[in-house]
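Taken from a larger complex, these chains appear in their original positions, while the remainder are omitted.
Letters A and B mark the chains in the order given here, with residues in each chain numbered from 1 onward.
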């Protein structure tokens, strides 16, 4: 099993807010992350595909192809956008890093399955909200 | 002359928009940075003070004191805020990195003059909007 990772970044605004709860609950739970005037981040995303290299190319997946999938499925909809109100596939979730990595994983897995070498598939999506705050979704890892 | 630098970071939302110009001009000039729903960044700020170390302490400036000044004058007003509408000292400027470093410099220089060793003063403010886009204001450097 070989793991291939491609890194990219995008900038976006967001706020943490659960619309089914009161403003007080939101302020107390999310603190300054609940600011109604938004704040934002330079997000860094790492996408890892696991599989066996194709014997003809030596590639688990052509990283140029993976870069294009990440551009189409994540960066184009999210870059310089408001994650709460402008990204269709994030509708109805609170944009914590935990929820974002799960949503990004589902955005990517079908396109990657088609493009990777036989028996290869999306393994993990990791998101750096800041250098110090990181979330990863890795559903097939024996934890 | 010795140069002492302290680094810090904050997260904020903003948009580039000149209210004295038409929406069309703004869209054409600022592109996706003009998004009316905002976007955001993890800003990194580096503040440099120049001077001679105090002979008793070996400090140009106590970096704990400099950290506190940066916290009070920049991070508290800007962190997790909307730079266009929530920061009094940024009112009336377009929040490009160029304009931000100049405004931050003026926010810091008096407090630093009081706290640094004799003959020392604020030398430069550098801002990383992203890892790849950087601005610096350094008014006393012979360029």
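Simple rule for what comes next: a residue touches a chain if its C-beta (ideal position, glycine included) is under 8 Å from a C-beta of that chain, and two chains touch if they have at least 3 such contacts.
Since we're looking at a predicted model, the values are computed, not measured.
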Full count of same-sequence chains in the assembly - 2 placed in this view: 6
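FYI, only the chains that are shown with their structure count from here on.
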Fitting chain A to chain B on CA atoms, where both chains share a sequence, rotation angle to nearest 5 degrees: 180
Distance between chain centroids, defined by C-alpha means - chain A, chain B (Å): 30
Parts of chain B lying in touch with chain A, wherever the complex brings them together: 9, 11-14, 32-33, 35, 37-42, 79-82, 85-86, 130-131
